[in-house]
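Take this structure, written in structure tokens, and hold onto it; I'll ask about it next.
Omission of a single protein chain aside, the complex is shown with its protein chains in their original locations.
Chain IDs A, B and C follow the sequence of writing; residue 1 opens each chain.
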Amino acid sequence: MSLTAINLRCIRQDRLIFTDLGFSLKAGEILWVQGRNGAGKSSLLRMIAGLLKPVSGEIQWKGASVKEDPDGYQDQFRYIGHQEALKPVLSARENLQFWADFSGSHNVSAALKEFDLEKIADSPVGIMSAGQKKRTNLARLISSPAPLWILDEPISSLDTHYIELFKKQLEKHVAAGGMALLATHQDLNLPSVHKLDLDGPRGRNNE
Amino acid sequence: MAVDLHKFANPARFLRITSAIFPWAAIVTVLLLAVGLYLALFASPEDYQQGATVRIMFVHVPAAWMAMSIYVMMAISSATGLIWKHPVADLSAKAAAPIGACFTFLALVTGSLWGQPMWGTFWVWDARLTSMLILFFLYLGYMAIWGSFDDQSKAGKAAAILVLIGAINVPIIKFSVDWWNTLHQPASVATMDGPKIHSSILTPLLVMGLAYTSLFLTIFIIRVKAEILGRRLRILRLAHVED
Amino acid sequence: MSTLNEFLNMGGYGAFVWPSYGVSALILICLIVLSIRHLRKIERELKPLETDRKSRRRRKVPTGDTVQ
Partner (left out) sequence: MNKFTNLIIRDIRLAVRQGSAFTMTLSFFVVAVTLYPLGVGPELNILARIGPGVLWVGALLSCLLTLDRIFQADFEDGSLDQLMLGSLPIELMTLAKIIAHWLTSVVPLILITPILAVSLNMPADGIWVMMLALLVGSPVLSLIGAVGAGLTVGMRRGGVLLSLLVLPLYIPVLIFGVAAVEAAIAVLPMGPHILLLAGLSLGALVICPIAAAAALRLAVE
């Protein structure tokens, strides 16, 4: 199981974000995407998730180009963006249940337990704090599991206690042979981490 | 981050072809217009029924033809833009839209000017005039969508989707307006058909039609060159800010 | 003299024929003029940037790492 990107080029609003960008990631590894704001971290992650089409270059999953079997590839990753993708009117359980059914998996209660959300599982997301919302969003990683995690600023509104909790989950995922693409400013000093600095010369993988 | 001018920035070949055609198109337009106007205003006889108002037809009908054919051309070039990702397709549709809108507006104005002597009022909800009015709204919608995106390449794709949906609906709208017109057909209103097209009227009509087509081509070349250079200007300005 | 204003009069319909030709001419000429002025404006703004880009390319060539 491997994810490789071959000289990707991204252009947004006629502005070149990055070009000739490549990396490869095998099972049990984490790629830490670094770069100043606007360097294209989110664009790269959205591109790997298939939301943003690269102008040129190719993404390969298990050696085969993603274009050949886009639907198959979509079940292989879970994308966590800046926003929470939760409906304030629905409760945390209902939200997670919907997304679990949407991706065809069913262990919502385990996810709630992992991110210790049982107490507030049935209260509407609208009245939750930013940290609780972020944890509910991250709980989606457990309730609808996928080998590749694409995480865009996952710990931005979490306090230290829950950052540790998230780090434990990430390590458990990687130890079990999963992979992760992480864009964040804080150094989580995780094991087996490759760095990809988008500010470096042409953003080539300089590990 | 090094800025690299991607292939969109200067489709030199397209620019070279259009600037080569331009002088010829301009000359042909002037000639055709001169001949057309002479035939329309002086050479053709007045119609026994409508008198001199038939001369308005020489300006009204070509404008209506152009309004329809430019919209079809925009739909085709947008389709090629979406399917084959041709870089200039979206810009050529964007360049053609204002010209089409002007011709549609002209068709409406000359149509109502023709209507006044015939029906006594400037605007009669005649089937063709109503369809032309709706086509004018479609043009306005198309131009409005270009203005509301800050990312020009996204605006191009959105406009392409819109013009394709519009193109599918134009025949349906035309059919429904004709249907609506027959339902509410007040007995007295004579439709826009006018006299049987006699050859003395047909020739100026065709000449004026050709004149309008080559006029469209001339303005189109100016506008599409402006669009392409405009995109190049935007990219260079970004590059300028970047380094 | 009479044939001129008789021609202009067009059997009383002149008041509709001439305005329609006039409006058509007016709008098409405005469209042409605006398009040409728009093109000239863009070309004028493009010139400094083009020369700047050419000069930067000449300066960079010696170092061998040309950008374009």
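The criterion applied here is as follows: a residue touches a chain if its C-beta (ideal position, glycine included) is under 8 Å from a C-beta of that chain, and two chains touch if they have at least 3 such contacts.
The structure displayed is predicted, hence computed values, not measured ones.
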Neighbouring shown chains of the undisplayed chain, as defined at the top: A, B
Residue, one of B:Trp24, B:Phe122 or B:Trp179, that touches the chain absent here: B:Trp179
Which residue of A:Leu16, A:Ile30 or A:Ala49 touches the chain not shown here: A:Ala49
Contact footprint on subunit A, counting only the chain that is left out: 12, 46, 49-53, 71, 74-75, 79, 81-90, 98-99, 101-104
Residue numbers in subunit B that touch the chain omitted from display: 82, 134, 137-138, 140-141, 144-145, 148-149, 154, 157-158, 161-162, 164-166, 168-169, 172-173, 175-177, 179-180, 183
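The working rule: only the chains that are shown with their structure count from here on.
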Centroid distance [mean C-alpha coordinates] between subunit C and subunit B, Å: 17
Whole-Å separation of chain centres (CA-atom averages), subunit A against subunit B: 48
Centroid spacing, where centroids are CA-atom means, of subunit A and subunit C in whole angstrom: 51
In the complex, subunit B residues that touch subunit A: 1-4, 6, 150-153, 231, 234-235, 238, 242
Subunit B to subunit C touching residues, read off their complex: 2-5, 37, 41, 46, 51-53, 55-56, 59-60, 63, 98-99, 102, 105-106, 109-110, 113-114, 116-117, 215, 218-219, 222-223, 225-226, 229-230, 232-233, 236-237, 239-240, 243
Residues of subunit A defined as touching subunit B within the complex: 9, 11-19, 39, 55, 202-203
